[in-house]
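Structure first, commentary second.
All protein chains of the complex are present and in place, except for one that has been dropped.
As written, the chain order gives the labels A, B and C, with residue 1 at the start of each chain.
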């Protein structure tokens, strides 16, 4: 249930609701989104009727959350969520671009990319220090040493860091450095990792699994949210289909479909979705036009030498072109009225 | 092979090339696209070396066509093709919007939709008189009577007509009325129908099959082109995958991928792709941003009463919003430089 | 509705039911399957209550057909259908093997294969005279000349002929020669062809489309059945998925799933399903174990010279091994009690 408080309700009153729920064996959480407080309580409807709660002090109205995910549901928040990452608001109406190489490979490589990423006006850089790889014989990332380089980049260029925690054992270390901790597509149903992310003090970027339905994706987010971390950003990165002109199939309609069901921000990673440089920009623009809150793109100053995913990395000049075009499409979309039927 | 003629070459000289090919048992075709003539001859490389052809009068250069489709290949044309339909140029840089109901249901319904479609500035209307339906018990369209109504709409509103020929036996009749004859997704590999379309004097809209790869789609176009009809427009309409939030998965990256491989224009039908009204506009805008030459959308003044596909038809007001937004996104894209790596 | 007649009911009484339905604007059909007559009448429930029909002379009981397909529904027949093809009963409990080359290529090739197919005890041969091909430049079959060779094979070896009608225009000619007319996978929703097959005096083998759901497949069968041809055999031949070790994915569970929903016999074509010779026999045996009524396999005496689909054709010795193993598995399955939950 979503328990909406009066505009004038106090935090004490909201805590009173929590206490009441607790007495019924229920967990809940206070939200400050919007102009008034609210309390989200999954499964409260199994214990209490709405009327029992609506008489509590400060409560204005109780509405059911009918979807299988509770904290993630659009019903559970009066407004779309804005997740702040290193001073950048994701989900607040601005288009957020995050760029960088697939993996940290060397100080030289990382700094070169960071320089032109920052130069193009971006405030967040993506790069993997730990890399999950299909083959045990492929480059597995620089690990802790890569994290040190990412710290350097933040100091040097003022860029917020988006980097992946590939397993529970490296989460502490990654969390220390990352401004936004990425959970990769293959780990979307690594429930131990999701629960750990849910106990993190950092926001989490949850990539969609290559064979996950929208509902499964939102239930994965629910694992994170349910542990107490409300700062989750979703990221579509292509799904596995038989269509063979690209590495994966960018499921563009999941962007508006997700926005119908959840209050969480939705980003798109066109680089992993298509895997071919020449398709990245058109698909990135498509994502912006479809309403994505941001993009995660790979760029490399020498993609032919990249240790992973070189064929999909944008060249520096292409990257700069993308930044200009994406902003233009975003403004065009914003200038005209919102698409109908969308919750947000 | 693509045999490029000198800028000053005459039609007689191009016909001389055809005669030479014919003597070798080869078919070819003269193209007038671009600033000079050229001759496309599939499989000429199996009979002649380039040098044998380059000495013919008026020939400037011979280039191989390496893809399995010859007439459809980007290599086979110096420029992207522009297909003219009722005075509207598809593929020439302008965004072409085509809208209308899924099927012709009555004069009243058709005229009501045509009125606001024309009122929004569109010049092409889509509506099926013959409807291919999964079940023999579903509404199969008004048939010939529906074609009569479409003729009326053209007279009354000056709209060009896009309508489907569902089988060889109705092609003559449909061709009489249509300005652009649609081959539906389920018929993409109906080779008899494709060959008939190839002998049509009208341009052809070839929808991608729900399980067709890009290469198979272009080979289907080759059936039409090879019979002598150079006016083919491709149309992506969603593919069948396990992703279940929409009826089909709009394969957005096929738009730029197709443009890498072929000179034919590429449109997108977001309505059939998603099957849910609230996802149509975001996906339509995505298609424009990805570089589609046009959109085919369903709209109905009373979708809840539609005899087919009501849930995906845009309401009149939504439709008008789409027209404004699509144009805005298209202009934003055009204003900034083209995406890299694309042939066109 | 399925209108079951008394055991002693006469044909006249069944025709009386038809006449009654006709007066209500309904089509129906008399079936002789089982120990008594019955009448199938799709949509009769929209016009009449069961009681109205149950009082007609000779009527024993009226049962609803709730599935979207009526004639094809398991509810519409008291027993599984047996389709007789050139003296061979498909669906009657015996395992029916059909083998031959992908296409008729020459008298020499066809007779060589027919000789060892007949020699192995088979009574039906498959081979395409007309071949639907993805590319217009691929071998399209020998056409009418191929049909002549197939007629020769029937005379010479006493084999029944299974061959494909690729389009309406060649149906008459194919029907003349074929004992079982195949509708290919790409034509599963070629409704004109399905309706033509429904007016054929020959039984029809309906292959499942590579992206067709079970329901869509049965609705395609309904097009044939609804036109009056009750002799339809279904054939699974692999579906299109992302799984890339085989050409298609043999959807083995569709065999028992189909048998839950329909009374029609179900065969399997493992050759097209996997496209790799070394996987054909294991998958053929799997199909038999899953309950398929028969197999359609490709074999060629010199697969490396085949003009189409060579890599999937069994060598003569492998083919003979398959015949032995398939029979052994079939007997093992028959000897033990039937799987639970299956209608048949």
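Annotations
In this text, contacts are C-beta pairs under 8 Å (C-beta built on N, C-alpha and C of every residue); 3 or more make two chains touch, one makes a residue touch a chain.
Quick caveat: nothing in here was measured; it's all calculated off a predicted structure.
From the options C:31, C:109 or C:249, the residue with contact to the chain not on display is C:249. One of C:44, C:194 or C:290 touches the chain omitted from the figure, and that residue is C:290. Touch with the chain that is not drawn comes from one residue among A:78, A:92, A:132 or A:152, which is A:132. Interface with the hidden chain, as seen from subunit A, comprises residues 42-43, 68-70, 132-137, 166-169, 186-187, 189-192, 209-211, 216, 219, 222-223, 226, 240.
For subunit B, the residues touching the chain absent from view are 240-242.
By the touch criterion stated above, the residues of subunit C touching the omitted chain are 211, 213-215, 239, 241-246, 249-257, 260, 273-274, 276-279, 281-283, 285-291, 315, 317-318, 321, 324-325, 328-329, 331-333, 335-337, 339-342.
FYI, only the chains that are shown with their structure count from here on.
The count of contacting C-beta pairs peaks for the chain pair A-B.
Centre to centre, using the average C-alpha position, subunit A and subunit C are separated by 50 Å. Work out the mean CA point of subunit A and of subunit B, and you get 37 Å between them. Touching of two or more other chains is recorded for residues 211 of subunit B.
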